[in-house]
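I have a structure I would like to understand better, so I am pasting it below and will then ask my questions one at a time.
Only one protein chain is missing; all other protein chains are in place.
Right after this comes chain A.
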(Lines give C-alpha, C1' and ligand atoms only; values in the text may rest on other atoms or scores of the structure.)
Protein backbone atom coordinates (compact mmCIF):
# COMPACT_ATOMS: atom_id res chain seq x y z
CA UNK A 1 0.00 0.00 0.00
CA UNK A 2 2.61 2.53 1.14
CA UNK A 3 4.92 1.28 -1.57
CA UNK A 4 2.38 1.91 -4.33
CA UNK A 5 1.94 5.51 -3.21
CA UNK A 6 5.64 5.90 -2.81
CA UNK A 7 6.43 4.64 -6.27
CA UNK A 8 4.04 7.24 -7.72
CA UNK A 9 5.54 9.87 -5.42
CA UNK A 10 9.00 8.92 -6.61
CA UNK A 11 7.94 9.46 -10.21
CA UNK A 12 6.56 12.91 -9.36
CA UNK A 13 9.62 13.82 -7.28
CA UNK A 14 11.98 12.72 -10.05
CA UNK A 15 10.14 14.78 -12.67
CA UNK A 16 10.06 17.82 -10.38
CA UNK A 17 13.74 17.41 -9.61
CA UNK A 18 14.46 17.30 -13.31
CA UNK A 19 12.46 20.46 -13.95
CA UNK A 20 13.85 22.47 -11.04
CA UNK A 21 17.38 21.08 -10.86
CA UNK A 22 19.89 23.93 -10.71
CA UNK A 23 22.36 21.52 -12.31
CA UNK A 24 22.12 21.38 -16.04
CA UNK A 25 24.45 21.65 -19.03
CA UNK A 26 26.86 24.59 -19.08
CA UNK A 27 26.09 27.24 -21.73
CA UNK A 28 27.39 25.81 -24.99
CA UNK A 29 30.34 27.61 -26.64
CA UNK A 30 30.82 25.66 -29.88
CA UNK A 31 28.90 24.47 -32.92
CA UNK A 32 27.91 21.19 -31.24
CA UNK A 33 24.29 22.16 -30.63
CA UNK A 34 23.20 18.87 -32.20
CA UNK A 35 24.90 17.03 -29.36
CA UNK A 36 22.74 19.05 -27.00
CA UNK A 37 19.61 18.51 -29.03
CA UNK A 38 20.18 14.73 -29.16
CA UNK A 39 20.75 14.81 -25.42
CA UNK A 40 17.51 16.62 -24.76
CA UNK A 41 15.61 14.39 -27.19
CA UNK A 42 16.97 11.43 -25.23
CA UNK A 43 15.86 13.04 -21.97
CA UNK A 44 12.37 13.53 -23.35
CA UNK A 45 11.91 10.04 -24.75
CA UNK A 46 13.42 8.24 -21.79
CA UNK A 47 11.56 10.59 -19.44
CA UNK A 48 8.23 9.66 -20.99
CA UNK A 49 9.15 5.96 -20.86
CA UNK A 50 10.17 6.33 -17.22
CA UNK A 51 6.93 8.04 -16.21
CA UNK A 52 4.74 5.56 -18.10
CA UNK A 53 6.52 2.39 -16.96
CA UNK A 54 6.98 3.31 -13.33
CA UNK A 55 3.51 4.81 -12.94
CA UNK A 56 2.01 1.66 -14.43
CA UNK A 57 4.09 -0.35 -11.97
CA UNK A 58 2.81 1.75 -9.07
CA UNK A 59 -0.75 1.44 -10.29
CA UNK A 60 -0.47 -2.36 -10.62
CA UNK A 61 0.86 -2.65 -7.10
CA UNK A 62 -1.98 -0.55 -5.74
CA UNK A 63 -4.73 -2.13 -7.84
CA UNK A 64 -3.70 -5.77 -7.39
CA UNK A 65 -2.37 -5.76 -3.84
CA UNK A 66 -3.51 -8.71 -1.81
CA UNK A 67 -6.72 -8.74 0.10
CA UNK A 68 -8.93 -11.59 1.12
CA UNK A 69 -10.66 -13.18 -1.83
CA UNK A 70 -8.42 -11.87 -4.60
CA UNK A 71 -7.39 -14.51 -7.10
CA UNK A 72 -4.63 -13.85 -9.60
CA UNK A 73 -5.43 -14.19 -13.26
CA UNK A 74 -3.86 -17.15 -15.07
CA UNK A 75 -2.39 -16.20 -18.43
CA UNK A 76 1.07 -17.57 -19.30
CA UNK A 77 1.65 -15.31 -22.28
CA UNK A 78 0.09 -13.02 -24.78
CA UNK A 79 1.93 -12.97 -28.07
CA UNK A 80 0.14 -9.88 -29.32
CA UNK A 81 0.83 -7.74 -26.31
CA UNK A 82 4.47 -8.78 -26.30
CA UNK A 83 4.79 -8.05 -30.01
CA UNK A 84 3.30 -4.60 -29.61
CA UNK A 85 5.52 -3.70 -26.71
CA UNK A 86 8.60 -4.94 -28.54
CA UNK A 87 7.63 -2.97 -31.65
CA UNK A 88 7.02 0.27 -29.75
CA UNK A 89 10.39 -0.09 -28.05
CA UNK A 90 12.08 -0.71 -31.39
CA UNK A 91 10.53 2.45 -32.81
CA UNK A 92 11.72 4.44 -29.81
CA UNK A 93 15.23 3.08 -30.30
CA UNK A 94 15.24 4.11 -33.96
CA UNK A 95 14.12 7.63 -33.03
CA UNK A 96 17.05 7.93 -30.64
CA UNK A 97 19.64 6.28 -32.78
CA UNK A 98 19.00 8.09 -36.07
CA UNK A 99 19.80 11.64 -34.89
CA UNK A 100 22.64 10.24 -32.80
CA UNK A 101 24.31 8.58 -35.76
CA UNK A 102 23.78 11.60 -38.02
CA UNK A 103 25.44 13.83 -35.43
CA UNK A 104 28.27 11.32 -35.06
CA UNK A 105 28.81 11.45 -38.81
CA UNK A 106 29.41 15.19 -38.47
CA UNK A 107 31.50 14.74 -35.37
CA UNK A 108 34.08 12.52 -37.02
CA UNK A 109 34.40 14.50 -40.28
CA UNK A 110 36.15 17.82 -39.79
CA UNK A 111 35.45 20.41 -42.50
CA UNK A 112 38.19 20.74 -45.12
CA UNK A 113 38.97 24.34 -44.19
CA UNK A 114 39.55 23.59 -40.51
CA UNK A 115 42.75 24.95 -39.03
CA UNK A 116 44.96 22.41 -37.27
CA UNK A 117 46.23 22.64 -33.72
CA UNK A 118 48.06 19.96 -31.80
CA UNK A 119 47.52 19.44 -28.10
CA UNK A 120 49.96 17.30 -26.17
CA UNK A 121 49.38 15.94 -22.68
CA UNK A 122 51.98 15.07 -20.14
CA UNK A 123 51.54 14.28 -16.44
CA UNK A 124 50.07 16.80 -15.49
CA UNK A 125 50.22 19.68 -17.96
CA UNK A 126 49.08 20.72 -21.42
CA UNK A 127 51.26 21.78 -24.36
CA UNK A 128 50.18 23.16 -27.70
CA UNK A 129 51.72 23.27 -31.16
CA UNK A 130 50.48 25.35 -34.07
CA UNK A 131 51.64 25.20 -37.67
CA UNK A 132 53.71 28.08 -39.03
CA UNK A 133 52.66 30.20 -42.00
CA UNK A 134 52.93 27.16 -44.31
CA UNK A 135 50.13 25.48 -42.36
CA UNK A 136 52.11 22.28 -41.80
CA UNK A 137 52.97 20.40 -38.62
CA UNK A 138 56.19 18.43 -38.50
CA UNK A 139 56.10 14.85 -37.34
CA UNK A 140 56.63 14.03 -33.69
CA UNK A 141 57.56 11.07 -31.53
CA UNK A 142 58.10 10.66 -27.81
CA UNK A 143 61.63 9.42 -28.57
CA UNK A 144 62.66 12.92 -29.66
CA UNK A 145 61.77 14.43 -26.30
CA UNK A 146 64.63 16.35 -24.70
CA UNK A 147 64.79 19.25 -22.26
CA UNK A 148 64.64 21.76 -25.11
CA UNK A 149 62.09 19.75 -27.11
CA UNK A 150 59.42 18.75 -24.56
CA UNK A 151 56.86 17.82 -27.24
CA UNK A 152 59.15 15.43 -29.10
CA UNK A 153 58.88 17.31 -32.40
CA UNK A 154 60.98 15.64 -35.09
CA UNK A 155 63.90 18.07 -35.64
CA UNK A 156 64.80 16.46 -38.97
CA UNK A 157 61.39 17.04 -40.51
CA UNK A 158 61.54 20.26 -42.55
CA UNK A 159 57.87 20.90 -41.67
CA UNK A 160 58.84 21.27 -38.01
CA UNK A 161 60.88 24.43 -38.35
CA UNK A 162 58.13 27.04 -38.39
CA UNK A 163 55.88 25.25 -35.88
CA UNK A 164 54.85 27.39 -32.93
CA UNK A 165 55.31 25.81 -29.52
CA UNK A 166 53.22 26.96 -26.56
CA UNK A 167 54.88 25.69 -23.43
CA UNK A 168 53.20 26.82 -20.22
CA UNK A 169 50.82 29.47 -21.60
CA UNK A 170 47.16 29.39 -22.61
CA UNK A 171 45.97 28.23 -26.00
CA UNK A 172 44.30 30.93 -28.06
CA UNK A 173 41.85 30.23 -30.88
CA UNK A 174 39.91 32.54 -33.16
CA UNK A 175 36.13 32.58 -32.76
CA UNK A 176 33.91 31.16 -35.52
CA UNK A 177 36.77 29.35 -37.31
CA UNK A 178 36.55 25.56 -37.36
CA UNK A 179 39.55 23.90 -35.82
CA UNK A 180 40.72 20.30 -35.97
CA UNK A 181 42.49 19.31 -32.79
CA UNK A 182 45.18 16.64 -33.07
CA UNK A 183 45.78 14.90 -29.78
CA UNK A 184 48.83 13.13 -28.47
CA UNK A 185 50.44 12.24 -25.17
CA UNK A 186 54.01 11.51 -24.29
CA UNK A 187 53.29 9.44 -21.18
CA UNK A 188 49.88 8.13 -20.16
CA UNK A 189 46.35 8.55 -21.52
CA UNK A 190 44.80 11.97 -20.93
CA UNK A 191 41.62 13.53 -22.22
CA UNK A 192 41.11 17.08 -23.40
CA UNK A 193 37.83 18.22 -21.86
CA UNK A 194 36.10 21.59 -21.76
CA UNK A 195 32.48 21.14 -20.64
CA UNK A 196 31.28 24.18 -22.60
CA UNK A 197 32.71 22.70 -25.81
CA UNK A 198 30.82 19.37 -25.38
CA UNK A 199 33.36 17.53 -27.56
CA UNK A 200 36.18 15.63 -25.90
CA UNK A 201 38.63 12.90 -26.85
CA UNK A 202 41.33 10.74 -25.29
CA UNK A 203 44.98 11.58 -25.99
CA UNK A 204 47.15 8.53 -26.40
CA UNK A 205 50.85 7.89 -26.18
CA UNK A 206 52.14 6.26 -29.35
CA UNK A 207 49.29 7.29 -31.62
CA UNK A 208 47.27 10.31 -32.58
CA UNK A 209 43.57 11.02 -32.16
CA UNK A 210 41.49 14.00 -33.24
CA UNK A 211 38.23 15.86 -32.93
CA UNK A 212 36.98 19.20 -34.17
CA UNK A 213 34.74 22.10 -33.25
CA UNK A 214 34.00 25.70 -34.17
CA UNK A 215 34.16 28.04 -31.19
CA UNK A 216 31.11 30.30 -31.17
CA UNK A 217 31.72 32.38 -28.05
CA UNK A 218 34.67 34.46 -26.96
CA UNK A 219 36.02 34.07 -23.46
CA UNK A 220 38.34 31.96 -21.35
CA UNK A 221 37.45 28.30 -20.83
CA UNK A 222 38.99 25.93 -18.33
CA UNK A 223 40.47 22.64 -19.54
CA UNK A 224 40.10 19.56 -17.37
CA UNK A 225 41.66 16.18 -17.88
CA UNK A 226 38.92 13.60 -18.33
CA UNK A 227 40.94 10.38 -18.42
CA UNK A 228 42.35 9.26 -15.10
CA UNK A 229 46.11 9.82 -15.40
CA UNK A 230 47.61 9.32 -11.94
CA UNK A 231 47.66 11.22 -8.64
CA UNK A 232 47.77 14.66 -10.27
CA UNK A 233 44.73 13.96 -12.44
CA UNK A 234 42.41 16.50 -10.84
CA UNK A 235 45.08 19.20 -10.94
CA UNK A 236 45.80 18.90 -14.66
CA UNK A 237 44.25 22.18 -15.75
CA UNK A 238 44.76 24.76 -18.46
CA UNK A 239 42.91 27.47 -20.33
CA UNK A 240 41.70 28.05 -23.83
CA UNK A 241 41.07 31.65 -24.83
CA UNK A 242 38.60 32.20 -27.65
CA UNK A 243 39.01 35.68 -29.15
CA UNK A 244 38.48 37.77 -32.24
CA UNK A 245 40.70 37.13 -35.24
CA UNK A 246 42.62 40.39 -34.64
CA UNK A 247 43.49 39.50 -31.08
CA UNK A 248 44.39 36.03 -32.21
CA UNK A 249 46.84 37.36 -34.82
CA UNK A 250 48.50 39.50 -32.15
CA UNK A 251 48.88 36.47 -29.92
CA UNK A 252 50.29 34.37 -32.75
CA UNK A 253 52.90 37.03 -33.48
CA UNK A 254 54.26 36.65 -29.97
CA UNK A 255 54.74 32.87 -30.09
CA UNK A 256 58.13 31.25 -30.46
CA UNK A 257 58.81 28.89 -33.30
CA UNK A 258 60.27 25.43 -32.74
CA UNK A 259 63.68 26.54 -34.03
CA UNK A 260 63.67 29.68 -31.92
CA UNK A 261 62.62 27.76 -28.84
CA UNK A 262 65.46 25.29 -29.29
CA UNK A 263 68.08 27.90 -30.07
CA UNK A 264 66.90 30.01 -27.17
CA UNK A 265 67.12 27.06 -24.87
CA UNK A 266 70.46 26.18 -26.45
CA UNK A 267 71.79 29.68 -25.76
CA UNK A 268 70.76 29.43 -22.17
CA UNK A 269 72.38 26.02 -21.81
CA UNK A 270 75.64 27.27 -23.35
CA UNK A 271 75.56 30.39 -21.19
CA UNK A 272 75.11 28.29 -18.10
CA UNK A 273 77.98 26.01 -19.12
CA UNK A 274 80.35 28.92 -19.58
CA UNK A 275 79.45 30.29 -16.22
CA UNK A 276 79.08 33.93 -15.28
CA UNK A 277 81.72 36.55 -16.06
CA UNK A 278 83.70 34.47 -18.52
CA UNK A 279 82.66 36.33 -21.67
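Details
Assume a residue touches a chain if its C-beta (ideal position, glycine included) is under 8 Å from a C-beta of that chain, and two chains touch if they have at least 3 such contacts; residues count from 1.
What we mean here is this: contacts and distances are computed from a predicted model.
Among the names given as "NADH-quinone oxidoreductase subunit NuoE", "Oligopeptide transport system permease protein", "Dehydrogenase" or "Cytochrome c oxidase subunit 1", UniProt records the absent chain under the name "Cytochrome c oxidase subunit 1". Considering the whole complex, the residue from A:42, A:154, A:167 or A:216 that touches the absent chain is A:42.
When the whole complex is considered, the residue among A:125, A:142, A:175 or A:241 that touches the unshown chain is A:142. Across the interface with the omitted chain, chain A contributes residues 1, 3, 7, 10, 14, 17-18, 21-26, 34-35, 38-39, 42, 45-46, 49-50, 53-54, 56-57, 60-61, 64-66, 70-78, 81-82, 85-86, 89-90, 93, 96-97, 100-101, 103-105, 107-108, 122-124, 141-143, 145-147, 152, 183, 186-189, 191, 193, 195-196, 198-207, 209, 221-222, 224, 226-235.
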